[in-house]
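In what follows, a structure is listed as structure tokens, so that the remarks can point back to it.
Every protein chain except one is present and positioned as in the full complex.
Going by the order they are written in, the chains are A and B; count residues from 1 in each one.
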Amino acid sequence: MVKELKAEVKKLNFYYGRVQALKEINLPIERRKVSALIGPSGCGKTTFLRCFNRMHDLYPHNRYEGEIILHPDNVNIISPQMDPIEVRMQISMVFQKPNPFPKSIYENVAYGLRVRGVSKREVLDEKVEKSLRGAVLWDEVKDRLNHLAFDLSGGQQQRLCIARALATNPRILLFDEPTSALDPTATLKIEELIVELKNEVTIIIVTHNMQQAARVSDYTAFMYLGEIVEYDKTDRIFTAPSNKLTEEYITGRFG
Amino acid sequence: MKRKLTRKIKEGAIETILFLSALSSVFITISIVVVLSYESFGFFKEVPLIEFLTGREWTPLFAEPKFGILPLISGTLLITSIALIVALPLGLTAAVYLSEYAPHRLKEIIKPILELLAAVPTVVYGYFALLFLTPILQKFIPDLSGFNALSPGIIMGIMIIPYVSSVSEDAMRAVPMHIREGSYAMGATKLQTAFKVVIPSAFSGIAAAFIIGISRAIGETMVVAIAAGGMPNLTANPLEPVQTLTAYIVAVSLGDVPHGTIEYKTIFAAGMTLFLMTLVFNIIGFWLRKRIREAY
Partner (left out) sequence: MEDIKKRIRITKFLDYIFAIVGLLSTLVGLALLFTLMTDLFMDGFPRLGYKFFASFPSRFPDEAGILSAWVGSFLVLLVTASAAIPIGVAAGIYLEEYAGKNWLTNIIEINIANLAGVPSIVYGLLALVVFVYFFKFGESILTGGLALALLILPMVIMATREAIRAIPNSIREASYALGATKWQTVQFHIIPYSTGGILTGIIIGLSRAIGETAPIITVGALTFIAFLPSSPFSSEFPFISFKWLFDPFTVMPIQMFNWVSRPQHEFQLNAAAAGIVLMMMTLLMNGFAIYIRYRFRKKIKW
């Protein structure tokens, strides 16, 4: 199989004001694979993830340097000329804590489409059903689409957020520790879903749970102090890491 | 041993004093209810409740007095409506701007100044409505009489903007950032996020802010007493002079009304009506605000 790149990170530096949070990051993102970012707390993995959809633009004094090239268009999504809204319309995100909107289940999923100006009922109905099926939530909620999203359990809420993110056919789907607020059963469901989803979309996932990275990802990058220490196929990282720091981390000696 | 005892007594005494102070507020409410009920009761012994509630004329000081409260209620509601038409959109827009758009520095400066609007003595606003705004309005609306509902209504609206905006803004600020991020991550703009996500999330708080604004407007006195004229007038025309419940009480108090007469009792009947109207809004507002605190 020929490797195909969905995105390429080149010499990325990121600053919160004067503090440099990411240093000289280079990383390929393989198309329709799951890439995991692991590392101890504060290593910059979430900061890195949030560069992909320009979340840092929401807050003042944040600054990017370098490039994240999105293929096949070959555009640098962190260049100042690039509109962050345009980036976010192509790259969706699922957050650490389920964050449904105070709206019905249906409207939560339809939100991204509405933001894009879609208002035809048939189109919305179809997309909502497809996305909810994609997030393996359809059977549980099909009879109560107009119920408030808060009525769902935590795991269901997170799958709803995944459905919301899928509804707009994103090119990349970002997951920021999507199971850290969930119980083991709900976690398992989300993990199975992630493995399922990579057939359709490129996925980047941040996790502090190494077993999770091992279970769901094809590639893993180990980050430490804002740098990528090691990047490789997941089974290699977990069986034969080439860097001593990586080895210490995955064997649980620090982090 | 003895020291322990005196300490216990002292602690107990202090707690009792503090408790009584807290209880005094309940006592004030009870006194309000008792005083208003007692004096209104005297009023209703002489005027049937039916006449009070359905009569269309309010002329208690005339030789042939009429005691229909409707003109005062309509005056109150007319001016309150005008005030709300001004205050709600401006207050909510200002709250959205301050909570979602304004740079932190600007917000720190604007907020306290905006609060000053609520600190200006209402008699000054009355002066402004009568001697500044009415003459200006008369240039555009020739039919406008010197005393009218429109001018004090508008001024009162601006006066209550801070009540509406600051409670709304607090409610919007209480919406957790990760809910907003969820919206931004879908490619939404600030405007879409504010109106489709933040406002619905902060709904109870914004409703509470509106209720507080309404309650303020109903109870406001001096602007109306100065600029609306002193004529009870059953009308919905903002260009005519009207009298509100509060302005009526002021008008009677300014004269020398002997204790115990029917004129004296009318101000308590009007006061009771006013108290009940605001009470309903205050309770709804309290309940709504409690709900936001529990929501997150």
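Methods note: contacts are C-beta pairs under 8 Å (C-beta built on N, C-alpha and C of every residue); 3 or more make two chains touch, one makes a residue touch a chain.
All figures in this text were calculated on a predicted structure; none of them were measured in a lab.
*Asks:* Out of B:L114, B:A149, B:A228 or B:V242, which residue would touch the omitted chain in the full complex?
*Replies:* Considering all chains, including the one not shown, the answer is B:L114.
*Asks:* Identify the residues of chain A touching the omitted chain, counting contacts across the whole complex.
*Replies:* Contacting residues on chain A, toward the hidden partner: 83, 85-86, 89, 115-117.
*Asks:* Considering the whole complex, not just the chains shown, which residues of chain B touch the missing one?
*Replies:* Residues of chain B in touch with the missing chain: 7, 10-11, 14-15, 17-19, 21-26, 28-29, 31-32, 35-36, 39, 89-90, 93-94, 96-98, 101-102, 110, 112-117, 119-128, 130-132, 158, 161-162, 165, 187, 189-192, 194, 212, 215-216, 218-222, 225-226, 246, 249-250, 253-254, 259, 267-268, 271, 274-275, 278-279, 281-283, 285-286, 289.
Just so it is clear, only the chains that are shown with their structure count from here on.
*Asks:* So what's the Cα centroid distance for chain A and chain B, whole Å?
*Replies:* Whole-Å distance between the two chain centres: 49.
*Asks:* Help me check something: in the complex, which residues belonging to chain A touch chain B?
*Replies:* On the chain A side, the touching residues are 53, 55, 58, 60, 85-86, 88-89, 92-93, 95-97, 99-103, 111-112, 114-116, 161, 164-165, 168.
*Asks:* In the complex, go through chain B and note every residue touching chain A.
*Replies:* Within the complex, chain B contacts chain A at residues 103-104, 176, 178-189, 192, 196-197, 200-201, 203.
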